[in-house]
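Below is one structure; the comments refer to it alone.
Heads up, one of the protein chains got dropped from this complex, but the rest are sitting where they should.
Right after this comes subunit A.
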Amino acid sequence: MSVLESKIPEGPIEKKWTKHKNEINLVNPANKRNIDIIVVGTGLAGGSAAATFAELGYNVKTFCYQDSPRRAHSIAAQGGINASKNYQGDGDSDYRLFYDTVKGGDYRSREANVYRLAEVSGNIIDQCVAQGVPFAREYGGLLDNRSFGGVLVSRTFYAKGQTGQQLLLGAYSAMNRQINRGKIQAFNRHEMMDLVLVDGKARGIIARDLISGEIERHSAHAVVLASGGYGNVFYLSTNAMGSNVMAAWRAHKKGAFFANPCFTQIHPTCIPVSGDLQSKLTLMSESLRNDGRIWVPKNKKDAEAIREGKLKPTEIDEDDRDYYLERRYPAFGNLVPRDVASRAAKERCDEGYGVNKTGQAVYLDFKAAIERYGKEKAFTSGHKNPSKEEIIKLGEEVVESKYGNLFEMYEKITDQNPYKTPMMIFPAVHYTMGGLWVDYNLMTTIPGCYAAGEANFSDHGANRLGASALMQGLADGYFVLPYTIGDYLADDIRTGSIPTDTEEFETAEKEVKERIQKLFNANGKNPVDYYHKKLGKIMWNKCGMSRNEKELKEAMDEIKELREDFWANVKLTGKAEAKNQELEKAGRVADFLELGELFAKDALERNESCGGHFREEYQTEDGEALRDDENYRFVSAWEYVGNPRDAKLHKEQLEFENIELKTRSYK
């Protein structure tokens, strides 16, 4: 029997959340003043949760490794945030957003959580507008929308290509108001090193002050982990350099189950890798697929000539281009979900049609969009017979107004002008759907330890749709946790503040210090990056866009070997009791070296293909993912028992009562 209790409320799906809110325990305002909450991570989920807890009256401590909460990596999200407002009158509804998200996730998410997400999505937009988030507007003064992959409506709200930045600054401003009131104490440049359990409940954390190197104890009645995803296990990803799994992994080792670690999103439109010394990959927003057309040459000899620099993409005739997404998926075309688009790009490149010097890139072309917009603009401004030059000039202006900052960024990085020649793109690791297992209340398997945003697993199944990460982060932080955490804390109104001079804190602190010392005691042969890059290569080659049994087994062994080598031979410089960026990196890579092995094991045990998890052994005749609902319609929740490879599997069976299980088709 499973020990997992998802605590999904009874009743019809559209009434579950309302009913639950009506029935759970509340903490009265006077008692909230006596309760402390720790929030680790200050991105959209953590920032919004912290601000809302403080508004309610709880005492909040926030922790982030950056020098300010405003720099959390949510800030880099570009394209937008979904909400089922139906402002466009195109038939959107909570049900459709729910349906699209479950289908997009290839039927591996929990229905009740996703429905709640859709239900509160509209409130998020209301809240953000009230906070002064400057979303894009139409000339009539109302909010504008655009379309993202995997859906047939326009439900994405945006602020040019900086939606994440604007939403995060909104949450940060809400935090600022509470910092000013003294209700939030912000510990910036601090890293959570371990979770402290007292009587089986999460009661605090051990943190390292990244400036002084001091190890600190912090207690609370509940701990919220909103520390983001673990995409950096691949070394090269679109994550920030500092993004890491430490908080979630420490909690996992203390008893929180880790769910679906192999569900990773590889985003189709990133700037291709250019060299060996590259440190990170840059995303080009999915919104570009609204207007850009993706293609490779139809003839292999053209692709070869392009790779050798003898032919330019603009010299290839329309008839000699293969718009492979439009060819394979006529209904959704260039707007298929991310996993489908990424795999299709890989398939073409593997077959030898890739462009760029490396052969690992495809084109994203705006020529057709520029001409279409140019004609439209000329027509509406009274030019009935515009020249080709006029059309292109006007069209480029329209495209610039929509995607100007993205085009600029592309040009800065690649030194090529995307108005004149197609962009080159290739898939890159972007987001992790897997994360800490949580119940309907977002509590992990450790009482009092919650996980929110990308750090949990619950809403996106095996593939996340575009513009849904921002929605989930803010839903969890503004509208879910503030209710559900009260249900748990209602039992703590008489507890009083949690002392830190206890054996539990003492032991946890000692273990943290010993671990740091162990890193310094290694032989000092190779720098931290050496290990991180090696791990990344194993992950990308054997646990990336397509996986098979043989390579996953190899990956598990190679990662284990690399981990042992790391602990024996890593080279650190400087001191533990001072600012030390190498030490910070080492601690993070040490955890990735454990998570990576569990990741491979999870992928190995899931003998089906679904969403971002593509097992070569399980595919249809035309190369689409082949799900196995009979045997794998469950969430894999892993319990730590010593070594990552020995982790114990617990299954949460997924029930689909409101959506019929179907083979996902975007044709």
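In this text, contacts are C-beta pairs under 8 Å (C-beta built on N, C-alpha and C of every residue); 3 or more make two chains touch, one makes a residue touch a chain; residues count from 1.
Throughout what follows, contacts and distances are computed from a predicted model.
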What protein name does the UniProt record of the undisplayed chain give, "Fumarate reductase iron-sulfur subunit", "Amino acid ABC transporter permease", "Lactate utilization protein B/C" or "Methylaspartate mutase sigma subunit"? "Fumarate reductase iron-sulfur subunit"
One chain isn't shown here. Among A:34, A:93 or A:282, which residue touches it? A:282
Per the definition of touch given earlier, which of A:32, A:70 or A:250 contacts the omitted chain? A:70
Using the touch definition from the top, which of A:132, A:200 or A:330 touches the missing chain? A:132
Contact partner of the left-out chain, one of A:34, A:123, A:421 or A:441: A:123
With the full complex in mind, choose from A:31, A:176 or A:299 the residue touching the hidden chain. A:176
Of the residues in subunit A, which ones touch the absent chain? 48, 51-52, 55, 66-68, 70-71, 73, 75-76, 85, 87, 120, 122-123, 125-132, 134-143, 159-160, 162, 164-166, 169, 172-174, 176-177, 179-180, 186, 188, 211, 238, 240-242, 274-275, 277-280, 282-283, 408-409, 412-413, 415, 478-479, 482, 524, 527, 529, 571, 573-574, 578-579, 581-582
